[in-house]
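My questions will all concern the structure given below.
Here the complex is missing a single protein chain, while all its other protein chains stay put.
Chain lettering (A and B) follows the sequence in which the chains are written, and residue indices restart at 1 in each chain.
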Amino acid sequence: MSGLSVRDLQGWYGESQALHGMNFEVARGEVVTLLGRNGAGKTTTLRAIMGLLRKRSGEVRFGGENLIGRMPEYIARRGIAYCPEERGIFASLTVEENLFLPPVVAEGGMALDDIYTLFPNIAERRNSQGTKLSGGEQQMLAIARILRTGATLLLLDEPTEGLAPVIVQQIGTVIRKLKERGFTVLLVEQNVRFASRLADRHYVVEHGTVIDTLTAADVAGDFERIQNYLKV
Amino acid sequence: MTTPAGDNIIEARGLTKRFHGFSAVSGVDLDVRRHSIHALIGPNGAGKTTFFNLITKVLQPSEGTIRFNGEDITDESPARVARRGIVRSFQISAIFPRMTVAENVRIALQRPTGVSFRFWQSERTLSLLESRVDELLDAVGLLPLRDQTAAGLPYGRKRALELATTLALEPELLLLDEPTSGLGGEDVERISALIRQVAANRTILMVEHNLSVVARLADKITVLARGKVLAEGPYSDVSTDPRVIEAYIGGDE
Partner (left out) sequence: MMTLLGISPQLLFGQVLIGLINGVFYAMMSLGVAIIFGMLRIGNFVHGAQYMLGAFGAWYLMHLPDLFPGLGLPSLGYWWALILVPLAVGAIGAIMERLFIRRVYDLEHAYGLLLTVGLAMVIEGLFNVGYGAAGQQYDIPGSLRGGVNLGFMFLPNYRLWVIVAGISVCIATWYTIERTRLGAYLRAATENPDLVRAFGINVPRMLMLTYAFGVGLAGLAGVMAAPIYQVSPQMGQSIIITIFAVVVIGGMGSISGAIFTGLMLGMIEGLTKVFWPQASTTVIFVIMAIVLVFRPAGLFGKETVAAHAADMSTARPDGILENGRLWLVILGIGGAVLPFLVYPVFGMKILCLALFACAYNLIFGYVGLLAFGHAAFYGSSAYVAAYTAASWGFPTELAILSGVAMATLIGALFGWLAIRRQGLYFAMITLALAQLVYFYAIQAPWTHGEDGIQSVPRGYLFGFIDLSQPLNMYYFVLTVFLIGFAAIYRIVRSPFGQVLKSIRENEPRAVSLGYSTDRFKLIAFTLSAMLAGLAGGTKAIVFQIASLADLYFMTSADALLMTLIGGVGTLLGPVVGAVIVVTMQKEFATLGSWVIVVQGSAFVLCVLFLRKGVVGTLEDWLAARAERRRIASGGAPAPVAKGVHS
């Protein structure tokens, strides 16, 4: 398959090992989540895939090519787009500048009009400074700007974090539409209820490894099981 | 020592910190009881580390006041707050890498002695402190490694060294920022035991992700979410609070 395949991915922050051999697959067109508590290694996994975590080993295959050892700019140009946890909206750029920042890496990206239809708020505020947006708008912008580029795999890190329920709902709608359009999505989440309504499959992460895999059907049948992994 | 004013060692009122218009911490009231272990938990981005930085004055609050033993410390410098007895540890082990293990602890012991500006004396005058250095290193199990360079220690041992250095100051209030982060199972046990051991006659405020550690150690838990206090109480209450579960797992859409 020509999706993403991660094998025995290990990663380090300095001397502290954060990933202890992650294994998972994301097939083309799927929405897959990495679930887990704070500090389990979910964000680190995305950073390692993207090449932002330099000290890493194992295998990250995308479109058949192993991306371990590659620089972030190379990985991005293979068609992977990244939306970081802290959203990464550039304070010194306007909304529109933020939107146009990621270069087009392949054909088939979304047209600007489509993006503005999907995110009406962004269209309204296109000339404001990036950081003048509310948290929800910033999150929308962070997702919106990686849709233009033609990337087919989206890495979304906790898009619902710190957002009000109504916004969370909107983001859920957006991700569903992206799936319909054929995007492949790897989603990091703590909000299980949110994730359970979107994803085809869930990987539960703890201590830098995948400790369980659940299908959408598993979760629908037995929400307790997944809740037990994550509850307080 | 200042006389304790009531049972609370820390009283934060309306504490707020804004960055570029975004409030990382907004209007937090928090009381920390003397001689308790108090844990701060919450999802990523809840403002826990910012709150810590406000208490230790690494950051200046945008609004609100902080009282320590009844005295207003809102406008004091980080070093001054440390000298009052509020000492913190860091998320990433904060050691002096090219000093020996013993020197790491001694630099902390040296501070209250008032000799630190003496550039004309030999450092041998500090040998008075050696026995206390050894006591502290023994307490964290590092005595056999006392003359090694700190940089060469394994990660878990570095955390232990940092704790020994922090304890050397006899802090009234110990702030621990994710003391078990990045540690393996065995090290987590060792550090938790150590925390319990040093908690006697001391107040500890900790940020911690490992909930089993929190469940075992903390007398009281404050849950932060989106920069605000969401819930507060003992573990049994907090862990069953629907708002907390929602914050962690997500609510109904």
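As a working rule, a contact is a pair of C-beta atoms (placed from the backbone, for glycine too) under 8 Å apart; a residue touches a chain by one contact, two chains touch by 3 or more.
Just so it is clear, the structure is predicted and the values come from calculations on it, not from any experiment.
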{"item": "Sole residue of B:9, B:66 or B:126 that reaches the chain not shown, by the stated touch rule", "value": "B:126"}
{"item": "Options A:58, A:88 or A:135, residue touching the unrepresented chain", "value": "A:88"}
{"item": "Listed residues A:28, A:77, A:176 or A:197, member touching the removed chain", "value": "A:77"}
{"item": "Full-complex contact with the absent chain, from A:25, A:97 or A:218", "value": "A:97"}
{"item": "Interface with the unshown chain - residue positions in chain B", "value": "56, 58, 77-80, 82-83, 87-88, 90, 94-99, 103, 106-108, 110-112, 115-123, 125-126, 148-149, 151-153, 165, 169"}
{"item": "Contact footprint on chain A, counting only the chain that is left out", "value": "50-52, 71-73, 75-77, 81-82, 84, 88, 90-93, 97, 100-103, 105, 146, 149"}
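Throughout what follows, only the chains that are shown with their structure count from here on.
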{"item": "Approximate Å spacing (C-alpha centroids) for the pair chain A, chain B", "value": "33"}
{"item": "Residues of chain B defined as touching chain A within the complex", "value": "20-22, 41, 43-46, 92, 155, 178, 181-182, 209-211, 225-226, 238-239, 244-245, 248-253"}
{"item": "Residue numbers on chain A that touch chain B, as the complex places them", "value": "13-18, 37-39, 85-86, 91, 131-132, 135, 158, 160-162, 165, 168-169, 172, 189-195, 197, 227, 230-232"}
